[in-house]
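Apart from one protein chain that is not included, each protein chain of the complex appears where it belongs.
The letters A, B and C name the chains in turn, as written, and every chain counts its residues from 1.
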Amino acid sequence: MSEYILEMKQISKEFTGVKALDNVNFKVKKGEIHCLVGENGAGKSTLMKVLSGVYPYGTYEGEIVYEGKVQQFHKINDSVNTGIVIIYQELALFPDLTVYENIFTGNEIKQGALIDWNETIVEAKKMLEKVNLDVNPETLVKDLGVGKRQLIEIAKALSKDVKLLILDEPTAALNEDDSENLLKLLKELKKQGITCIMISHKLKEVITIADSATVIRDGQTIRTLDASKGEITENTIIKNMVGREIQDIYPKRVKNSHDEKVLELKNWSAYDQKLGRHVVKNANLHVKKGEIIGLAGLMGSGRTELALSIFGNAKAYKLQGDLLLDGMPKAFNHPSEAIKAGIAYVTEDRKGDGLFLLQDIKSNISAANLQRISANGVINENEEIKVADRYKTSLHIKATSLEQLVGKLSGGNQQKVSLGKWLFVGPKLLILDEPTRGIDVGAKFEIYTVMNKLIEEGMSILMISSELGEVLGMSDRVYVMGEGEIKGELPIENADQEKIMQLATQ
Amino acid sequence: MTLINDLKTLISKNIRDYGMYIALLVIFLIFTILTNGLFISSRNISNLLDSAGYIAVLAVGVMLVIVIRHIDLSIGFLAGFLGAIAAILLMQYHLPVYIVLPIILILGTIAGLFTGFLVAKVGIPAFVATLAGWLIYRGAILQVTEKTGTIIVQNDAFNAIGNGYIPSIVQINGLHLLSLLIGVLGIILYNFSAVSTRRNKMKYNFEVVSKQIFILQLVFVSAIIAAITWILAGYNGFSWTVIIILLVVLVYHFLTTKTVMGRHIYAVGSNPEAAHLSGINVNKITLIVFGSMGLLSALSGILFTSRLQSATTTAGTLFELDAIAAAYVGGVSAAGGVGKVTGAIIGAIVMASLTSGMNLLGVGISYQYMIKGGVLALAVIFDVITRRKGN
Amino acid sequence: MTLINDLKTLISKNIRDYGMYIALLVIFLIFTILTNGLFISSRNISNLLDSAGYIAVLAVGVMLVIVIRHIDLSIGFLAGFLGAIAAILLMQYHLPVYIVLPIILILGTIAGLFTGFLVAKVGIPAFVATLAGWLIYRGAILQVTEKTGTIIVQNDAFNAIGNGYIPSIVQINGLHLLSLLIGVLGIILYNFSAVSTRRNKMKYNFEVVSKQIFILQLVFVSAIIAAITWILAGYNGFSWTVIIILLVVLVYHFLTTKTVMGRHIYAVGSNPEAAHLSGINVNKITLIVFGSMGLLSALSGILFTSRLQSATTTAGTLFELDAIAAAYVGGVSAAGGVGKVTGAIIGAIVMASLTSGMNLLGVGISYQYMIKGGVLALAVIFDVITRRKGN
Partner (left out) sequence: ACSGTTGGSSKVSVGIVLPTKDEPRWVQDEQRFKDALANSDYTTEILFSQGSSAKEKENVETLLNKGIQVLIIAPHDGAAAGAAVEAAKKEGVTVISYDRLITETDAVDYYVTFDSLAVGAAQGQYLLDSVKGTNVPLYLYAGASSDNNAFLFFEGAWKVLQPKIADGTFVIANSTEAEALKDKQELTRDELGKILGQVTTNWDPNEAKNKAQTHLTAAGADLKGDVAVLAPNDGTARSIADVFGTDSDISSFVITGQDAEKASVQYILDGKQSMTVFKDVRTLVADAMGMAIDILDKKTPTTTGSYNNGKVDVKAKQTNVIVVDKENVKKELIDSEYYKASEFKGL
């Protein structure tokens, strides 16, 4: 038997018009942690979906050799039965079902033909312990935050008899603490003999954990790096990923903040009637003209809620306290009012609530500001095309035409469309919620560059981010949130990872 | 008074589940008072349950269809069509009942599977696929009855399904012995299973309701079973229709709550994408649910034809809307993933009670429609509001 | 032959949009051949369009409702109910037509807004809310006609809406002059707007179709307008019903494609969450769409009542299913966000053509139902398959 548990040979996969994979070769050694890296849309997720049978045998070309045998997976269960378990980029959970049902759906504990619910609960508890998650297994998943959901996904994978575990950007939604936990978990699993493939855009993680790493670019394998030979460094990875060297991940800029406060919150609280508790408590914060403010914090610390409460109270919380915009007190009842007042909000979940996937790029970019290109309620379509074209060019959106459906774009390009839509509103305050989540370094750099350009033009940016590097690299000042409260404010000169984490976990 | 407090939290926590039962109780009370007790009489309750039968089985089927986020409009005319086929096989081909019934049930399942195929494999939205089915079965029923018009079924065994009662063995004080026995058996089984579930949970150290509450619950449910049995035993005892409804409820309740397949149905309803990625064959589940819908449509057609002892050219008209309304009154959620077999049955009984009660009171037909519409709206508003709170 | 190649890519790119027109053409051809030309006769086409009128306006409304991911089952009986109210106002309260029409249209809008309120604000799923409406309006129409039964409308102005034709001014060789003028005007306007759009696009350096293709397109559309005008002018010219349909199409086409509100409707249909966060008032859009549905239901009721010159107790029965079927044949997508006004109208005309053609051929009613069901299924299968390819 060869040292490889998995060999994927000459894999090609075409979607109508797009060659997502082009003769990819990919080998994974038994018992190693193998990272798969590459730009957005490089084909990483697609390769893993081919492996797991989501794209069944026959819909792709090439050969999969697993444990020395050529495999033909016709459906997902075929791969699961051989011990390949995959955790997808888009979480696959059932919001209306309980945690324990979620963990064992598709893999039920049976007694004869019946489900043994009691055993299920007991086993679920064990799995939750394994991933260090302390929730009641009878909680409904829809009542949990995105971070906890990720852990439940992992618990679910562990409940199966797994030999090869695949994680598609598992830490994208996690804060540093939880990410670290997860990486520790992976190392433990490795000790138990479980092989692991992990896709990640967080290069630091890759460097700390990978035994080897394969870089994919434009649907082709570029190179496999070996940690034991010291090949896995940030520079080599990036060079292979983008085909050029990037000197600095965060583009340099001059500090150009002015004194006028664009936004100020005083004793700001938001009460969620559905949850029956405060999601934001007594927050005091301000953003000055031309500033980038970083908003850091752990998962579930209420940063998204804070943003939503500012952005026209989009989730209809009960609000208390004052919101001043350019020094004037404001009360918004709907996002449209906030937009009118000059606030824009790029959402965290671009597919779920950011974009119109069934519509083309042009309609998406104009969607939030149709008034600007219309007279008496009638749209000037030529104007619309011009505007869309402008943002497509300036943001380097890769697409065949302005009429391409947004659902067909890769994650990074979708994020750029989302950004374009909000820039077209012409805001003075731009709120970015996890602006680079799941985006490759190249695209990240472009987005950072755009941010810098915007503040030079006098815009202010409130950036919510779980990536501390990004927070430290881009912000002028940092606020740290925890449990719905602002736990502290750090000027960038005084800020470092330790201080932020200290405040966040206070 | 911890008992009272326990009760309060129990009720407020489960208000959505109990709401329907409370509504049913209120409807029963109101009509009983307004009709001077006539409504609750043995005979009326027996008739009411019989008249709800063919809608109740459809409601169970369509509840599951709604749980997996689809809809089926074709079930009414499918039931009518299959009922007509049953009558033809019995009367024109002179096949015996024990052959006709399985044939019809199999035909129904095949028809349902075909709908499921269109929805799951071809990918037509269920609303349109079944709207097409509606037209097609409507034409089909006209076609097969064209030569004969209404087909009278002269077959005692078949007609007993919709009109007969289980044998009484012995009549005691005008009460129906076998029915009483069934009732007693039901109570014993219920108590036994409840106690063993509780014991089991305690063995695992899971949280259970307090002992007092538990006993209260046992007494309450036992009393209800006893009351229904007593009422029915006072007329002709359990009808075959009621027995069939009970069987359908038991089987479907069991399938949906205890088996892997049942869980997969709810998983698909809750998040089809996630279900697919969890290795659940969504297409298979869709096929199964539509297949079961076809099976229950066939059963409904049999119940209806047998009840009228004849197959008419318009049998099945708008059954689908009645069944869907019953399912919604019974608390199924249009967003998918939520719905109970018992709910669907209670929903069907609520609607049948309204008809029966208003008929007893001599309420005009135009008001009957409006009141039913109002009740449907209220039921869903209640559901929506309690769900919102529950979140 | 670049022209041919251009044409090929054009068609294969737009096969979904053209499919419907091709289907209509095929249906017209088949029936014309089978009936020896009777189908395409002036008179039959005129009757056919008139008979499609009240369903066509409903189809436009419900298409938009489906675009924003809802459904409305109550529209049939709402149309019937409002038609009855119109008849009552005209005949029992002796109000003049010019007062009755606005009242009915306003009432319809209010009814629609109320449904919209239940859906948007209270949060009831549209299917159930409008199923309740279905029951309520069904009761209501029985209620208001209970005293009188069918109400005969004796008002020439009102009855002309569904039965009359626009004045001809002068009859030339048996052709209807005013209708011809309208047709010519239509052709001129179409050509003018097409040319100016193209010129405008070229000014911005946007991609346009080649000159040859463009001319072909102009000639083709002009020919179709001319043919329809010619056919209609050969009978009594444009009927008021056709004029009303044309107006509804023009207004709704404009609203949905050229205005901010129209764009917002499609945005809400495409992703309600994203629409909300883009500053679109989703509730308002929902209210507007249901309000427009109510308005069009009222118009449908007026057309229908006028066409029959009477309000019957069962008016509106199952209109909703016909309208929904027409909308789906016209290419609306159940997933939301996709659907066209012209599609809905073509869908309604396809269904009316089937009825008319099969009637001319003397096809039995049972087969008519089945064939319509089959066509509906085929239309959606075609739509699903081309959409899948398009992806």
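Here is the rule we use: contacts are C-beta pairs under 8 Å (C-beta built on N, C-alpha and C of every residue); 3 or more make two chains touch, one makes a residue touch a chain.
Quantities reported herein were computed from a predicted structural model and do not represent experimental measurements.
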Where the missing chain makes contact, among the chains that are shown: B, C
Among C:176, C:307 or C:340, residue touching the chain not depicted: C:307
Interface with the undisplayed chain - residues on chain C: 35-38, 41-44, 47, 51, 54, 142, 145-152, 154, 159, 162-163, 304, 307-310, 312-315, 317, 355-356, 359-360, 362, 365-366
Positions on chain B contacted by the hidden chain, ascending: 35, 38, 41, 43-44, 47, 51, 142, 146, 148-152, 163, 304, 307-310, 312-314, 317, 355-356, 359-360, 362-367
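The rule is simple: only the chains that are shown with their structure count from here on.
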Chain centre separation in whole Å, for chain C relative to chain A (CA means): 44
Mean-CA-position distance for chain C and chain B (Å): 38
Chain C residues counted as touching two or more neighbouring chains: 335
Chain C - residues contacting chain B, complex: 71, 118, 122-125, 127-129, 131-136, 138-140, 142-143, 146, 321, 324-325, 328, 333-335, 364-374, 376-377, 380-381, 384, 388
Chain C residues touching chain A - in the complex, by the definition given at the top: 200-201, 203-204, 206, 258-261, 263-264, 266-267, 270-271, 273-281, 335-338, 389, 391
Residues of chain A defined as touching chain C within the complex: 16, 311-312, 314, 334-336, 338-340, 345, 347, 352-359, 363, 366-368, 370-371, 374, 377-379, 381-382, 385-386, 408, 421
